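Input: one structure, supplied below.
All protein chains but one are shown at their positions in the complex.
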Amino acid sequence: MPLGYFGKRLLHLAFVLLGVSLIVFLMLRMIPGDPARLLLGEFASAEDLARLRAQMGLERPLPVQYGLYLGRLLQGDLGRSLRNGAPVASEIGQRLTATAELAVAAMLIATVLGIAAGVVSAVRPYSLFDTAAMLLALLGVSMPVFWLGLMLMYLLAVRFPVLPLMGRIGMGNEPEALTGLMLVDTLLAGGLEAFLEALEHLVLPAFTLATVPMAIIARITRSSMLEVLQQDYVRTARAKGLEESVVVLRHALRNALLPIVTVLGLNLGLLLSGAVLTETIFSWPGLGRYVVDSLMARDYAAVQGCILVFAVIMAVINLVVDFAYAALDPRIRIHG
Amino acid sequence: MAEWEPVAGLLRSKSATLGLALIAFVLGVALLGPALAPHDPFRTAPLERLAGPSAAHPFGTDSLGRDILSRVIYGARISILIGLISVSISLFPGTLLGLVAGYFGRRLDSAIMRAMDMLLAFPAILLAIFITAILGPSLPNTMIAVGIVYIPHYARIVRSSVLALKEQLFVQAIAHLGGGHGRILFRHVLPNALPPIIVYATLGMGTAVLQAAALGFLGLGAQPPQPEWGVMLSEGRQYLQIAPHVAAFPGAAIFVLVLGFNLLGDGLRDVLDPTLRSM
Partner (left out) sequence: MRRIPIIVMAAFLVCVSFSGGSAAETPRTGGTLVWGRGGDSVTLDLAQATDGESIKAGIQVLENLVIFGKDSMHVEPQLAESWSVSADGLTWTFKLRKGVKFHDGYPFNARAVYDSFARVLFKEHPYHGYGQWKYVSLSLAPVKDIRVIDDYTIALVTEKPYAPLLNNLALWLCPIVSPRAMAEYKDKIGMHPVGTGPFKFKSWVKDDQIVLERNPDYWGEKARVDRIVLKSIPEPSARLMALQSGTVDIADDLDPDSIALVKKNPKLAVIERPSINVGYLAFNTQKPRFQDPRVRIALSHAIDKETIIRSIFAGLAIPAKNPFPPSIWGYNDKIVPYEYNPQKARKLLEEAKFDFDSEIELWAMPVSRAYMPEPVKTAELIQSYFAAVGVKAKIVRHEWGAYLSKTQNGEHDLCMLGWLGGNADPDNFLYGLLSADTAKPPAANVAFWKNAEFTELCLKAQKTFNQAERTQLYLKAQEIFHAEAPWIPIAHSTIVRSYSKKLHEVPLRPNGLNSFPMVWKEK
């Protein structure tokens, strides 16, 4: 029963979110360091410190703090940033789209290039292409992302300047932020040139972020394809004299997609993780950077809000993956 | 002898052989450490800082004039330890939780797995940042943080193996014969659930080294003056243009070790568990 299943998933999600909110709340309070002290630095007087702590509500007992937080949360209020008093929901909203644009672009690159490389490798196993592609894939998962990003930046934007160094679009070309997605906003503003410029800015960070998932997808596609290509129905299709490309793409790839979809889902989670470093290196104004900065400043409300948003995103991804799974494989029935 | 078959298979696999060789090399360096290092890795010589590779300092010197070759050699121990210890920290609790959840099922299963879901709701690096922030930045804490992050992964893998095994006749047969739970779990279920764990743990050592480097990048990793490769690499980025060797050599060292674990993991997967793919 799809509805029951869906309801159960929602209940499950609510439970996990409640747990996550409590875990984050407690973990944040376990981190040494007082947000008021961090904000005021080495030049603050004891009176200033006490006043700010009171204003931040840090003097209340922890259960009261959590109760107040939860109460607001249930009304859809993520609270206010301790650093600047701005509503956390709007602070997150402003950055979420930047991260979304980067993550989606990276996922597209990873999926398209990864699957393509995997398919070609599987069709011609142990060929030069296969060896090279799999070697590259191995290299991709064997080096620190931040290192790769800095290298790409230095080589392609400073040494041989073919791509822009950082940011989302050239100075002064910013379109009105209607959606927050630079590619969409430039198109809405009707500027093809600006659109291409935004696209150019996206290349380096998206590629950096895509490296690890791309390598994983390429490898999984290859092994999954190799297996499927051995199956009887593929041999039958070939025997029927169907064109090789049809056999590979229509028959084999479709059936090989199942494990690939699972990996795609897992990797979107990985992307959020990678975004923390990639955004820092490329000065990308996204959520990954925001959450780390907030954590360093002990901005409790901001960190709590971000993690909840991450948890919701992960849950939605998992749900989508499960449905995609069912859609691809008729043998799997979703059941409660 | 049948039980040697996997080893023979492993040696037939080119990637596994290469992987083993790389790991053996790093391990050798780690074990011999002090005997190999030409200099004291902690001795500073600020006036000879950032010198390029030379006969006296084959890998050059770092920002405090320390010999990078010696530091890389000493760092081998740290990185191998990071791999081993972090993976152990995730492996043992993760396996136990997965075994219990899968074998006993019902309430216990859903309680354990919901708890795992909560951990999985955090992006890995963020959870690691959290834990190091709570414990304070240091090498052991980095290992603990990276270890905890991956506990749910092992729990999930083991649980799904156990679920599959439980359906198989032999466990049920043993249960009928009156084996205690502990005995069934550890004598019969666990050994059969091992292959995917071994593969995942091998790959996980590489991941752990990279995660530790990422924490180093954010200033939360090993503490100076420990010659941890990740910290050395992220320090070196500052000198990318003046003294690229500062980052290049620790970077290469990380790469060799992680590549070794990845190659070995691939080889093990082919030999032990050809059906294991989704990782």
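Letters A and B mark the chains as written, and numbering starts fresh at 1 in each.
Methods note: contacts are C-beta pairs under 8 Å (C-beta built on N, C-alpha and C of every residue); 3 or more make two chains touch, one makes a residue touch a chain.
Since this is a predicted model, take the numbers as computed values, not measurements.
Trainee: Out of A:G41, A:G76, A:G190 or A:G241, point to the residue that touches the absent chain in the complete complex.
Mentor: Answering carefully, the residue with contact to the hidden chain is A:G41.
Trainee: Touching the absent chain: which residues on subunit B qualify?
Mentor: Counting over the whole complex, subunit B touches the hidden chain at residues 42-44, 46-47, 49-50, 63-65, 133, 136-137, 219, 223-225, 237-242.
Trainee: Spell out the interface residues on subunit A facing the chain that's missing from view.
Mentor: Residues of subunit A in contact with the hidden chain: 31-35, 37-48, 51-52, 55-56, 83-86, 91, 94-95, 98, 150, 153-154, 157-158, 161, 164-168, 171-172, 174, 177, 280-283, 285-286, 289-290, 293, 296-298.
What we mean here is this: only the chains that are shown with their structure count from here on.
Trainee: Averaging over Cα atoms per chain, report the distance between subunit A and subunit B in Å.
Mentor: The mean C-alpha positions of subunit A and subunit B differ by 23 Å.
Trainee: Under the stated contact criterion, what part of subunit B meets subunit A in this complex?
Mentor: Touch list, subunit B to subunit A: 114-115, 117-118, 120-126, 129-130, 133-134, 136, 206, 210, 213-214, 217-218, 230, 233-234, 237, 240-241, 247, 251, 254-255, 258-259, 262-263, 266, 277-278.
Trainee: Which bits of subunit A are touching subunit B when the two form their complex?
Mentor: Going by the criterion above, the answer is residues 12, 15-17, 19-20, 23, 27, 30-32, 138-139, 141-147, 150, 154, 220, 223-224, 259, 262-263, 266, 269-270, 272-277, 288, 291-292, 295, 307, 310-311, 314-315.
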